[in-house]
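Of the protein chains in this complex, one is absent; all others appear in place.
So, chain A:
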Amino acid sequence: MIGLVDANNFYVSCERVFDPSLEGRPVGVMSNNDGCIIARSAEMKAMEIPMGMPAFKLEALRRRGEIHLKSSNYELYGDMSARLCQLLRDACPAVSPYSIDEMFIYLEEFTDRQCQIIGEWLRRRIRRHLGLPVCVGLAPTHTLAKLANHFAKTMPDFQGVCLLQADDTTTAALLRQTPVGSVWGIGRRLAERLAVSKIHTAWDLREADVQQLRKRFSVVLARTALELRGTPCLHMNDLDQPRHRIMTSRSFGQPTGVKGQVHDALRRHAQRSAEKLRQQQSMARAVMIFLNTNRHRPDQRQYFPHAMIALPAPSDDTRAILDAVRQGLEQIYRPGYRFIKAGVMLLDLVDAEQHQLSLLNPPSRHRYPRLMATLDDINRRMGQGTISFGMTNADAAWQLRCAHRSHRYTTRWDELMQAGTHPGAIRECALRKQPLP
């Protein structure tokens, strides 16, 4: 069985771990520079405040105390994500992070019943040990596991854990009521084309003729149909779903602990990721890098660091991404480890067209779209990496507007969470520190 562990409203949940007064209240997290809403609590969703809503339109509600808005605190989210991943690694034979808040776990040697129990146990454990609510979807394939997770989240009867067997009446019933657009990797346009061929639900796609699908649509869609039947045919590398996140990672030919070599690899991945980003006409708001040592070598020191860096504004500029990668590496690199893998992930993507340039933050590199287009064109025609970036701007200003950022509780000594020895103690302590009027 393959499991997908997905944190509910991850950014909001991270905020709530360290600020219990946000529990049960409508909370939203804003993009870089407090532009628009990128994460919402269930209460905020219930108020029908949509994703991407410009934050200034919510200012009145915030002032009246009806909603809480937080600036994005990527350091905190990145750290909690690393902890979530580590907790799963401690418990499962194999884990593969898919995005900042979704991790696949592989439970091959267990029965369905055991998988269900492991899923429930993991859910309780993550809630208690990290304070994060998660849902778990379990199924024989990645595509079904993703759907199972969707059911676990949206149908209270599952109590957060949903196991789908490939051939089962429950699975069939659920697939029949699932629009095909909810299946992993099927976007709105493809769903419209499928509707013309009378494929409306996930079940219709599962029952469609695979040869026909391959001929009329694509190999990928044929594989998705097979996956819905319970035949695994997607691997982690195929899982890059456009418009969600972009990841480039590779193992080193030889394990290395040399910072320069690790940096080179990350730079290559960053440039490739930026190219993919521009290809699908998106911009990223944040960059995550990670390094892995070889976990099958218990004799060697182990280290699986992540670093998460927010970009000053959504960007598809290779130079901005390279700057972020360099910053991240400075934060996590430690000598004395033999790394076997490095990766770059671009997160919180937005459509480049829809992204309106903020008047407050005019892009300082205004000629870059042509530069980037020329770069991509040359690399496409003359081969990958014909032109690449050498030194990047070492002292870029990372001045983010983040008026409502919570403390970086887990990464800064001077921003720790406070606990009072009695009710009101935290308030009294703050008053004592204030100078007398």
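Rule of thumb we're sticking to: contacts are C-beta pairs under 8 Å (C-beta built on N, C-alpha and C of every residue); 3 or more make two chains touch, one makes a residue touch a chain; residues count from 1.
In the analysis below, contacts and distances are computed from a predicted model.
The listed options are "Fe-S cluster assembly ATPase SufC", "(Fe-S)-binding protein", "Translesion error-prone DNA polymerase V autoproteolytic subunit" or "Multiple sugar transport system permease protein", and the UniProt record of the chain not shown names that protein "Translesion error-prone DNA polymerase V autoproteolytic subunit".
When the full complex is taken into account, the listed residue touching the unshown chain is A:305, out of A:3, A:137, A:160 or A:305.
Among A:45, A:62 or A:83, only A:83 touches the chain that is left out of the view.
When the missing chain is restored to the complex, the residue among A:129, A:215, A:250 or A:380 that touches it is A:129. On the side of chain A, touch with the chain left out of the figure occurs at residues 20-21, 23, 75, 78-79, 82-83, 86-87, 90, 128-131, 258-259, 301, 303, 305-309, 327-328, 330-336, 408-413, 416-426, 428-429.
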